[in-house]
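All protein chains but one are shown at their positions in the complex.
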Amino acid sequence: MYHLGLLWEYLKNYMKTRLTYRADFWVEVISDLLFQATNFIFIMVIFMHTESLGGWNQNEVVFVYGFFMVPFGVFSCFVNMWNFSERYIVKGEMDRVLTRPAHNLFQILLENVDPPSLIGSFIGLVIMAISGANLGLPFEWWTIPVLLLLTLSAVAIYTGIYTALTSLSFYSDAPTGILPLMYNIQNYGRYPVTIYNRAIQVLLTWIIPFAFVGIYPAALFLQRDEMRGMAILTPVVGAVFLSIGLLCWNYGVKRYKGAGS
Amino acid sequence: MNAIEVQDLRKTFKVQKNREGLKGAFADLFKRQYSEVTAVKDISFKIPEGEICGYIGENGAGKSTTIKMLTGILVPTSGQVSVGGFVPYMEREKFVQNIGVVFGQRSQLWWDIGVIESFQLLRKVYRVSEHDFKKRLDELVERLELQELLNRPVRKLSLGQRMRCELVAALLHNPSILFLDEPTIGLDIVVKSEIRDFLKDTNREHGTTILLTTHDLQDIEALCSRVIMLDDGRIIYDGGLEELKQRWGTGREVQFQFGAATRLAQLVQWTEGMPVTWTAENDLGAKVWIPLELNVSDVLARVVGAADITDIKIIETNTDEIVRSIYQSGSADKPEDKIAALQEEKEAAHV
Partner (left out) sequence: MSKSLEAGGSQENGKLLLLGAYFDFIRIRFLTMLAYRVNYYSGILIYTLNIGVNYFTWKAIYGGGESLGGFTSAQMTTYVAVSWMARAFYFNNLDREISSDIRDGSIAIQFIRPYNYVLVKMMQGLGEGLFRFLMLMIPGMVVAVLLFPVELPTDPAAWIGFLVMLFFSFLISSQINVITGLSAFFVENNEGVMRMKRVIVDLFSGLIVPISLFPGWLSSVLDVLPFQAITYLPGSVFTGRVQGVGIWNVLGIQVFWFLVLLIPIVWLYYAARKRLFVQGG
């Protein structure tokens, strides 16, 4: 309850800050949309030159893309740690966070909430609806609850991976450029992983499991039986990676407190 | 009861060594070298509740590291710390409810929103009830005259205004211990003295224990009954400010202005038999240096009766100078004592 109350307070503050920079708000929304549009263009271009991508047709790939956008938007809204190293370690704001009575990671996440990202999630839902209709996918009683569960699991996977990577800032005194590179890689979870070779499949499934934020869970709605097992595994992978992320984080904080800056 | 207890506190950092030049940089890419630096070396002190204690030392003496250990930001390498009955780094979230922290060079307020919004948010973070919050805020706002500033965004405040708001932010939850790291840095004299008065009142009215680091010794003179002085990670002085002055002030100086020209030889003759030193400034002015063991009034009695005096000024050695000379010698023992101690050591070595 305490944490929910805080979330609400921080969101209110976010809105107040944002209202002072109204133009920026729209620039951010538009740049987000443009980013999504370019990915979309890529899919369009691919299917100009081929009928299917590893056995998946255009509507299916677009549907996966739509699903991919949903958890990504939620994640970007609540877990936004791009400038963690610079702001909290280099500029020393971590010290302030550590003198306040709430969990440090929670405080940092709250201080960086980014609600415009949620617009991406809504667009993702629209894309799923349109391509789903094109494919004649059935809408079952379980569709919404399962969508919710899988979205949350995917958000947990993102959070776990990026929290673990961000906690590297506690070890390395240099700002890390891994996050933007990881950003490239996560996009590969949107395409049928079966087109890749074994090594990359294993990597995207078990090591940095971005296949679980796109293709696997989406396959459940597309009635792709070959990936059903993987889709059902999504919540488990989410729990495991979230735990790993939090462990790394707490360990990093412990180290920070041991080593200082 | 003691608000802060520190026993044999030590903090060692591993510092990465950068080898020089291109070759060194390539070597660093594959194998790093580290060296250990001990920032705080087994210090011990106790601060009773309700005391204002100054924590001073040159840059890099270990002040910030100590403060960070006391506030739970850093975990000590060894030794015990207890602050307000808590071990700071253990139950962090519970512990920080009792303390307030102001880092003079960093803001804890939100940059883009009105000051009052930051306060509201901190109220939630520290779980202060609406009633207590209102009471406390009104009191602080009135005391620091912040009424007009409350709705302004922090980035539009002057440094002095911001610092007053920082103090409010640190005190909203009525902490029993307040840590101030350079609270008056960069402020003008008027704001400095306002802040000093405010801190003194807070201490008196709420019994708040205050530990502050500063480079401005006037903060210390105005606020602190006690000083802890740090040099190279060790405490070199811990005690009252008066005692420090007495121990270190080697004497006083008296300036005379005369109504008629007075020769130096005459002055020396008047104080015959006293271990004082005269210097003439001009025909109508002279200074005399009087060592600590001699009463100023005895010297004055001799001169006042004999000379035509228009003005007398007694100058005490000020804290600035004392501290400067302590830093230079690296120990708060009196220079003579130190030399004596060194000699003893030497003699002991010879035996």
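The first chain written gets the first letter, and so on, giving A and B; residue counts start at 1 in each chain.
Heads up, the rule we're going with is that a residue touches a chain if its C-beta (ideal position, glycine included) is under 8 Å from a C-beta of that chain, and two chains touch if they have at least 3 such contacts.
All values derive from a computational prediction rather than experimental measurement.
Annotation: of A:158, A:191 or A:221, A:191 touches the absent chain (contact as defined above). Which of A:181, A:202 or A:236 touches the hidden chain is settled by the complete complex: it is A:181.
In the full complex, chain A touches the omitted chain through residues 21, 23-24, 27-28, 30-32, 34-35, 38, 41-42, 45-46, 48-50, 52-54, 168, 171-172, 174-178, 181-182, 184-185, 188, 191-192, 195-197, 199-200, 203. Considering the complete assembly, chain B touches the hidden chain via residues 18, 22, 25-26, 28-29, 32.
Criterion: only the chains that are shown with their structure count from here on.
Of all residues in chain B, those touching chain A in their complex are 11, 13-14, 16, 65, 68, 71-75, 77, 89, 92-94, 96-97, 99, 101, 103, 106, 108, 110, 112-114, 117, 120-121, 124-127, 153. By the touch criterion stated above, chain A contacts chain B in their complex at residues 2, 5-6, 9-10, 13, 16-17, 20-21, 91-96, 98-103, 107, 173, 254, 257-260.
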